Each structure stands twice: as structure tokens, then as C-alpha cells.
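Of the protein chains in this complex, all but one are displayed in their positions.
So, chain A:
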Amino acid sequence: MDGFMMDIIKGMCIMDNDGNRILAKYYDKNILSTLKEQKAFEKNLFNKTHRSNTEIIMLDGLTCVYKSNVDLFFYVMGNAYENELILLSVLNCLYDSISLILKKNVEKRLVLENLEIIMLAFDEICDGGIILDADPSSVVKRVDLRNEDIPIAEQTVAQVLQSAREQLKWSILK
């Protein structure tokens, strides 16, 4: 058992539907410490998981829970003896936080467009292997700090239209 009993998360990772890493963090110096090992592991993991959506797999001595949506795959890794349900709770937090940040449109394009916020979310969920927060709403509250009203001059045409459409929709719904 780990010295602290707190270093539960060995890694978190987001991949696209070709198995390319979008974001990945490994927290244990002794596990997958080199880039080469990490890439090999990710490739293997992706090959084993992208076709079957079955939530959990044991690979190279790590328990990996995963989830996919449209063109993204989310993974949380812990050691083979870890309580799988704890890992699952962290995975759910990661996914739900991103879903909240992206207003339910969890797809690669939007993840990349909001990468800075996603990076902050990663950092708020897990600090060096310790679960920092597992409640999506509180994670999002801490990271989604973007100023909602962008000066109109800096908005793109599409954004103006989009916001106009939204406002119209709400006014009709009322």
C-alpha cells in the first residue's frame, strides 16, 4: 500500500478518436515515467478500448476506467489494487466538469478551443496523484472564470449570431 494512502490516481488522460493524446498527466515517478513508455501504454490502451465501450480494463498492472463521447476518450488510471469505484468517481468528475465547461458539447474541437480551462480543470481535480476535488460543480466554479461579456468588437460574426439566437430562443420560451 502506498505510504500516504492518498496517492490514488496514477494518471489521467484525454485522447481523440485516432488515439492521439490531447492531454495526459502521470503522477507516479515509478509508473510510466518516460514519454516512450507513456506513448506505448496509451497506444495499447486505446487499441484495447476504442471499440468496446465497457468502462474498465486492467492493463500493464494498472486499472483503467474510461468513458468516450463523440470523438473523445477519457481515462483515469490507478494501481491494480485500487478501489475501482474511487477511480470511477474521479473519471465521472473529470467528464462532468468538462461537459459543464463546454455546455454539454463534449467534442474535440471545443476541448481544443477551451484547452486552457480544461488544463485548469485537470489541475483542480488531481494534484500529483491526490484527489483534490471530485465534485464537478465545485471544480467548474473554480476554473470557468472567463469573462462572459467579451467586447462586441472582439466577437466574431458567428458568436454574435449565436448569442442573438440564444437570446431570441429564451425570449420565446418565456
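Here is the rule we use: a contact is a pair of C-beta atoms (placed from the backbone, for glycine too) under 8 Å apart; a residue touches a chain by one contact, two chains touch by 3 or more; residues count from 1.
Here is the rule we go by: contacts and distances are computed from a predicted model.
In the listed set "WD repeat-containing protein 6", "Coatomer subunit gamma", "DNA replication complex GINS protein PSF2" or "Cullin family profile domain-containing protein", the entry agreeing with the UniProt name of the missing subunit chain is "Coatomer subunit gamma". When the whole complex is considered, the residue among A:33, A:105 or A:137 that touches the unshown chain is A:105.
Residues touching the missing chain, restricted to chain A, are 1, 4-6, 21, 23-25, 35, 38-39, 44, 52, 54-61, 65, 80-81, 83-89, 101-103, 105, 108-110, 112-117, 119-120, 123, 127-128, 130-135, 138, 142-148, 150, 155-156, 158-159, 162-163, 166 (touch as defined at the top).
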